[in-house]
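Can you keep this structure in mind? I'll have questions shortly.
One protein chain omitted, others in place.
Presenting chain A:
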Amino acid sequence: MSTIRPRTKIKPPKKQDKTEKDFNTTWETLSNAIDEIFKRNSSKLSYEQLYRAQYVLVLWRMGAQLYDKTADKLRDVLSAIIKTRIMPLMSSSTDSSLFLQEILTVANEFSIAVRMISDIMIYCDRVYSKEARRPIISDMGLYMLRTYVLSVPEVQRYLFNCLLSQINEIRRGRSIDLHAFNAMIQFMQSLTVTSITPGGATQVSSYYEDEFEPEVVRASADYYSTIKDTLLQKHDASVYFAELDSTFKQEERDVFKLLAESTHPQLIATQDQIFFQENLEDVFNFSPVGLQHIISLFDYTSARLAYQFAGRVDLDRVSFKQHLYNAVYAECDSYKSVLVDPLPLVDDGTARTKVKTQETTHKAFIWIQKLVTYKRKLETLLEASFDNSNDVQATIDEAFISVINSTRRAPEFVSLYLDDGIRRSDKLPKEELSNIIETGLSMFKYLKDADLFQTYYQKHLAKRLLNQRVLTEADELLILKLKDLQGVTYAHSMLKMCDDVLISEVNKADFEKYQASNSMANGFSLSPLLLREPFWPTYLLDMTKREQIRFPDEVKELMERFEQFYRNEHDGRVLNWVAGLGSGEISTIINGRTYDIIAPTFGMVILLQFNDIEEDGYLTIDELEERTNIGQEDLSKHLLSMILPPRTRILRKEPMNSTISGTDRVFLNREFVSKQRKIRVALVTPKSGAKSNNEMAMNQAETEEEHENTLSKVNNARELAVDAAIIRVMKANKSMHHTALVMEVIRQLTRHFEPDVIIIKKRVEVLIDKDYLERSCEDASVYQYKA
């Protein structure tokens, strides 16, 4: 600050013009100037004069009047413009883009003028508008434009019709004047109003949002509805989805970009509302082409669309999943028909059963294979159409689980399927084998009765191991996988069975060394499988059925020698021979050719009987029975296997028929010819005749009777498992409420089978009777463990 010298006189501000404070005269100047500006004659005007004019008016405190007059002036100008320039264009004969352009031109010219006016009125804005809290002049100008041009009802109606019909042109695939259209949309967006919400916050909304957007959404809704109505009449979900997909794409490509981004979600919501909210369920149910049909055809594209569209209205896709479930269930369920016996029933004892068994086995394969194929296809579908969604996968699994478990014999069939794969493992390419194992296991995972599968698998494994006599990689792999899935106990016996086979191999080598070192060779060799009884299916090693057949001396000698050898190695172990499970190989010369005959042990014993019979001698059936001590039934079974099938006709019989009676005479067949050196004798049951060359090697499906048998065995095992679980739980908890106990027992057992609540209840009763548990004195539904 400069120092103020005391004598200096401060001059007063220069007095304003002497002119009277006359508003009208001054306003006149300004009003005329505004007219000139609109006539684009601004360059003749002196800014300074006009500025001073509004300056003095504001100084005179006439700002309000000035402001209002200016507003009036602008309004009048706009009304005149509408009459002279816009109304004449509002007729159907005028091109709509001309109309749009004219509005834009008017708006543009008006904006320029308003900007100049607001530049003049800057002092008014600075002082009056601010003080009176009114919009500055330029905003007021925009408001005028919005109110007195675009919001004039006739103009607005015509304008919107114009824009909407252009959108429709686009929808019909025709082109429009994009430039004018886009400029119009931008212009509408630029016309904003600031309002203050009741909450006190300021809210800026544009003419586009307030007026045009609702219109465009409504018009689009109409358009969508028309499409929907046409599509619904076609009753074809696939068409419905495809058409919608292309409609949506077109909308997004052509229409959305015409409109502001704020409109897009609204249009999408409208689409959802119209196409899916009410109708999707109906569309899924269309007949014949509904969602289930699409899935059954593996129509990836339609399925994908259905999945996407379902997700638009329901993130959980409940209805979609229900249909998918139904489709998968129906398809899987239809496979059951292959299991139903198509042959007419013949009332014929054993042979009939036999054929049926083979057929059932075959059908089981087909059934599993169909399921597996279907599942693979579904996996492709899942990947191609359903984004690999876990949720959808779960739905598919559910459908499989309920179909498979509604098939009574599924556990057996799955086991047969795996058995077949592993049996062929040395002939299959590695990938295919692992594929079989994977799919077989995936079927296994669907099984609720894991214990039943266990029973069957053990049985099939046992038979396979006895036949192969070696352990294949595939077998080991599969058992390890089962172990991973179900725990050590589950695979325990299977692992031990495998161990037995491995140990036997080592043992065989040791025995051979032992024989060599003691020079005991007699032209025969023996390689026993050492099976530990507890781990093998009981029916195989059943003591009561153990045949006491008479072996030829050479064989007997060998067996005794082995027993001796084995006792040397492992003192105190009991050896029992189960002849029925083995087989023998004999080298012989017939018709000058050497053949290696491989026959079941019994067959071998029978053939050996002919060693000491002269060239054309014979043995009667009775003699054979006496010599071998093989029972009638087994004897005839094995004899017929070497008499009836032409490929293994090593013996012949007089009279030549398929029944065996005591006085029939059996000869060696001197005319036997075969191209192969190795001849494998397969067991044949009378009358079944053909088939089953490798029956010994094949695991067959059980007959109904056998199946019932297995079931009841498994049920017994289950009771034990339930007992064990109850005791385990009670021991840990000492005292427990009935419901809690049942739930815990179920939880512990579900991995192996689906425990039945009734059975659990029954077993609890039994255990109470047996004094393991007692009911609590206070509450009868609480059990207590009795130590």
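Details
Definition applied: a residue touches a chain if its C-beta (ideal position, glycine included) is under 8 Å from a C-beta of that chain, and two chains touch if they have at least 3 such contacts; residues count from 1.
Following the convention adopted for this analysis, contacts and distances are computed from a predicted model.
Looking at the choices "General transcription and DNA repair factor IIH", "Small ribosomal subunit protein uS9m", "Cell division cycle associated 4" or "Elongin-C", the name in the UniProt record of the chain not drawn here is "Elongin-C". Within the whole complex, the absent chain has one touching residue among A:28, A:48, A:252 or A:779, and that is A:48. If you put the missing chain back, the residues of chain A touching it would be 2, 4-5, 8-14, 16-17, 42-48, 50-52, 55, 115-116, 119-120, 122-123, 126.
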